[in-house]
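Before any comments, here is the structure.
FYI, not all chains are in this one, though none of them got moved.
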Amino acid sequence: MGSLDEYFKCLSDRERAIFEGAISMGALFHQFTGTPVNQNTLESLKTAIEDSIRLQPSIEDVKVGINLDDAENEFGYVSLEGKMLDVKITSKFKNVKAIIRMKYIDRLKYPLIYVENIKEE
Amino acid sequence: MGSLDEYFKCLSDRERAIFEGAISMGALFHQFTGTPVNQNTLESLKTAIEDSIRLQPSIEDVKVGINLDDAENEFGYVSLEGKMLDVKITSKFKNVKAIIRMKYIDRLKYPLIYVENIKEE
């Protein structure tokens, strides 16, 4: 596609891996929260989220957990919320891998997006 | 769940079928447009859209077509747009079925949501 280097010249390889993983986690949250879901549709929703986010630049792997334990209403489904999500995105740029997580932190009442690990090979 | 009748007392069964199908089509468009997609992820995205929208009240069936023919960029995927969608939602309330469609109409440059058929059994 021709080089993108001009757009990222102020980033190291490590920073680029962090950058791309973070974009994709913000994207995942705001694209899919609100989706109707219950135990019967959990698997197809997880698969579609993983498949679609894996298309984004520098994304190597996406693992999505959805916790529906406390979520139930009289209609037999709920809208997907951030607090139900437990996600791990692995982004890779050159020889650096960043593991980005989203997890609901009870103490904060907030689905926190954070960095679990960064590996330079 | 106790009756919902009080909330719909000004609707006939036929109007209720139309109403519920229309809500779900508006929901589908605004929930899923923007999702990254390419030929490899088309099937999992279609399945997740169909499964999730089928959970909504009075929805009996959902069929999603996604046309990626003209959609390609240098990154190997695109964001799902209304003009790629060809959707058929069947809503059913008591003995009435409404077939709601969304299809891109070239003449209008617009993904039109309309009613294909209503059947009273």
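Each chain gets a letter, A and B, in the order it is written, and its residues are counted from 1.
To be clear about the criterion, contacts are C-beta pairs under 8 Å (C-beta built on N, C-alpha and C of every residue); 3 or more make two chains touch, one makes a residue touch a chain.
These numbers come from a predicted model, not from an experiment.
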item: Where 2 copies are displayed, count of copies in the complete assembly; value: 4
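Criterion: only the chains that are shown with their structure count from here on.
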item: Intercentroid distance (Cα basis), chain B paired with chain A, Å; value: 26
item: Complex contact set, residues of chain B against chain A; value: 1-2, 27, 31, 34-38, 40-41, 44-45, 47-49, 51-53, 55-57, 74-77
